[in-house]
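A single protein chain has been omitted; all remaining protein chains appear in their positions.
Take a look at chain A:
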Amino acid sequence: MAKVQVLNVAVLDNPSPFGNPFQFEITFECMEDLPEDLEWKIIYVGSAESEEYDQVLDSVLVGPVPAGRHMFVFQADAPNTGLIPESDAVGVTVVLITCTYRGQEFIRIGYYVNNEYTEPELRENPPIKPDYTQLQRNILASNPRVTRFHINWEGSAERMEDCENVDPTSNSKVPPSCLPGKAPPLGILPDNSMDCL
């Protein structure tokens, strides 16, 4: 079973101007002392159309992690606007928080993000070239989508066993070794974690 359970993620500074950094206060619990650090990433999905617009906003190592309940704030800069397709700047997109241990992703938390102009005038007539300074980012904090993956928490010895035991339905869709930036779009996440908007 997973040694690390995410208990809560609080979205700080929300809603906020588009250019503000993302801040997530993450509370997690660890069953036993972890010999290695956890790696957390924030991934901004630039466009629902294609993974190639995904941006890894930042990645941090978190450690040392003794058994117990811990919290930290993960802050990452706003996405590079130059990498976002202009047509996707305004509207609903997704931000993902992932955590990996020993290179294996074991949890993925997704939030819907709504970017919109605050000025009624701009809302009515959005400029063709998005004005990021006027955009407000609103993360739908109340509705996180959590997907958990079974990974091998021990050394390599148990890798085989774990693979045998993992229900293929959950694993075939999302291999444990998710590469950064290759995060699957929300649409094909296992359905036990997703509702329709």
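What we mean here is this: a residue touches a chain if its C-beta (ideal position, glycine included) is under 8 Å from a C-beta of that chain, and two chains touch if they have at least 3 such contacts; residues count from 1.
Methods note: contacts and distances are computed from a predicted model.
In the listed set "Protein HIRA", "WD repeat domain-containing protein 83", "DNA polymerase delta subunit 4" or "Protein TRANSPORT INHIBITOR RESPONSE 1", the entry agreeing with the UniProt name of the missing subunit chain is "Protein HIRA". The residue from A:Val65, A:Val95, A:Val113 or A:Leu135 that touches the chain not shown here is A:Val65. Contact with the undisplayed chain is limited, among A:Ser16, A:Ser47, A:Gln75 or A:Asn114, to A:Gln75.
For chain A, the list of residues touching the undisplayed chain reads 1-2, 5-10, 12, 23, 25, 27-32, 37, 58-75, 109, 144-146, 150, 161-162, 165-167, 169-170, 190, 192-195.
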